[in-house]
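As you look at this complex, bear in mind that one protein chain is not there, while each of the others sits in place.
Per-chain numbering from 1; labels A and B assigned in written order.
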Amino acid sequence: MTEVSVAFLAELVAGRLEGDGSRRIRGLGDLRDATEDRIGFVRHPRYYEAAAKTQAGALLATETIETSAALIVVDDVDVAYAKVAMHFHPLPHASEHFVHPTASVHPEAELQQPVHVGANASIGRCRVGAGTYVFPGVSVGDGATLGERCVLHANSVVGDGCVLGDRVILQPNSVVGSDGFGYAREGAKWIKVPQLGIVVLKDDVEVGANSAIDRGTLGVTTIGARTKLDNLVHIAHNCTIGEDVVMAAGAMVAGSTKLGDRCVLAGQVGVSGHLKITDDCRFAGDTVVLKDVDEPGDYMGHPMMTKRKYMRVMRELRKLAGD
Amino acid sequence: MTEVSVAFLAELVAGRLEGDGSRRIRGLGDLRDATEDRIGFVRHPRYYEAAAKTQAGALLATETIETSAALIVVDDVDVAYAKVAMHFHPLPHASEHFVHPTASVHPEAELQQPVHVGANASIGRCRVGAGTYVFPGVSVGDGATLGERCVLHANSVVGDGCVLGDRVILQPNSVVGSDGFGYAREGAKWIKVPQLGIVVLKDDVEVGANSAIDRGTLGVTTIGARTKLDNLVHIAHNCTIGEDVVMAAGAMVAGSTKLGDRCVLAGQVGVSGHLKITDDCRFAGDTVVLKDVDEPGDYMGHPMMTKRKYMRVMRELRKLAGD
Partner (left out) sequence: MTEVSVAFLAELVAGRLEGDGSRRIRGLGDLRDATEDRIGFVRHPRYYEAAAKTQAGALLATETIETSAALIVVDDVDVAYAKVAMHFHPLPHASEHFVHPTASVHPEAELQQPVHVGANASIGRCRVGAGTYVFPGVSVGDGATLGERCVLHANSVVGDGCVLGDRVILQPNSVVGSDGFGYAREGAKWIKVPQLGIVVLKDDVEVGANSAIDRGTLGVTTIGARTKLDNLVHIAHNCTIGEDVVMAAGAMVAGSTKLGDRCVLAGQVGVSGHLKITDDCRFAGDTVVLKDVDEPGDYMGHPMMTKRKYMRVMRELRKLAGD
């Protein structure tokens, strides 16, 4: 938690400084009880009165307001808040090389120092980039490659041969590289098809707690850069998920489906296999997607319709029910 | 599995004793093959005939029935059964202090003796109450506080700073304190908002296998006393879940929602974020809750309606389909 000047923070968030840029700031604060070494946040005019009375040394806001604090004016307070908060509370990363005595590291593993390996973690014959922080109980398989400054939270698993870019975050108990759900039917009996592919997570991907991403059958299951998966998300084998996608908790995508960039899947959405979903599609909670989507836009329902059509169907249903 | 008298058990369940209270009972039994040191259970009149012939030394029932067993008459056999079964089969707890040689315990961790720490568990600089039993592979983060007689099953995770009351149970691979799903959008790119809050689980909370509860963004995600979460449940950041709530498998609650006391969510229910659900609401399986609920009662459907309205809609739909 480094002390910095208001001017430094203004530059960090690309904001316009109004007031004394030399004030020293040591952390985040709430408008009402912040002290002069804190920076506060004004997200809405309803906080302007509190801003006028605050003791905080600096404030982030979207316009010039009345206050004794130094002001950093930005277009988007949420984005600026994220950057300031990340400055004062950086993610875990290895600043010095450390391997806990109870951890197991394969003698031929290539750890690009510094790396932090927590208690009872198991690191196979893999490569790990500098700055990466491995929490207790994590398992990384043979042949895996991890980028720089990744964070692998407790008991997460990276399977053999899988590839993580830089700054990838795995929340606790998440799984990267489980076997795809692939079987052939011989009479009534299912026999397993070996799952020989891998998973590739591009830079800045985050995987939520207890989520699972299956390896490709022969090829690759890919998650694009900056895509964020919430808890209990499932990505099946051979999927290609675009960049900047967001999938909320319980969303699931079946095998070989391609999901475009910037798609948003709300909670518990299900997408069938072998589909192609274009860029910029947004699916409301629990939507069931059974066919390709060629047009960006909003979709919902069971089965999926455009939002406009779904609204019409619901209106008619309500009439039927005598409303 | 301590031997006790029928009179002791009658008092344990606050039941009315009929017959010989001095008989010795050593465990649970089935009406048909129990021996005289066993206690059986009569949940329904269809078992009265078996009760008349049983060799069990004691029976739990809701009224006086014909039997040679000593009878303990109670209002609710299920509640009495739970208490008797728990007496003979208590949950795991530490009766003597034990730390497995393969476990890692931070030198400044405060373990209130006796605590049991299983193989390959990793205990950070935290506080653990007396009687708590930690199974193998568990990870407890720095700054966490665990109450007395908690049970942390294999490979469960408690994140930094999280707080568990007394007698909290975490099923295997459950996660308390994963990061909330919080990002700010800068152009097309998502950037992570640091998740600086914690999770508080009150006394007697139980969390199912592979369930995940996210920490607050700044504040607290709270689960009220005696609330029970089944497997694969998701609680997002900043939620406040009431007391005596039951959430069945796959139920998910999005961020900042408040759920009242005694609510019941059946399997796969999804609740949107920033909602307020009053006490005593019951949601049928797979209900999608998109708005506040001010009235206690039964809800179902997609989107959610009152049970009464949903039934009407379904009737009309069936007519439409020519039924």
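Criterion: contacts are C-beta pairs under 8 Å (C-beta built on N, C-alpha and C of every residue); 3 or more make two chains touch, one makes a residue touch a chain.
This structure is a prediction, so every number in the text was calculated from the model and none was measured.
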Touching residue (missing chain; options B:Thr67, B:Thr145, B:Ser178 or B:Asn210): B:Asn210
With the full complex in mind, choose from A:Ala94, A:Ala236 or A:Ala321 the residue touching the hidden chain. A:Ala236
Among B:Val105, B:Ala248 or B:Met305, residue touching the chain not depicted: B:Ala248
Touching the unshown chain, subunit B contributes residues 28, 76, 78-79, 81-83, 85-86, 89, 91, 100, 102, 118-120, 135-137, 153-155, 169, 171-173, 206, 208-210, 226, 228, 230-232, 243-244, 246, 248-250, 261-262, 267-268, 285-286, 302, 314, 317-318, 320-323
List the residues of subunit A that touch the chain left out of this view. 102-104, 120-122, 137, 139, 141, 155, 157, 159, 173-175, 177-179, 181, 183-186, 188-194, 196, 210-212, 214, 232, 234, 236, 250, 252, 254, 268, 270, 272, 286, 288, 290, 302-303, 309, 312-313, 316-317, 320
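Please note the rule applied: only the chains that are shown with their structure count from here on.
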Geometric centre distance via CA averages, subunit B-subunit A, whole Å: 29
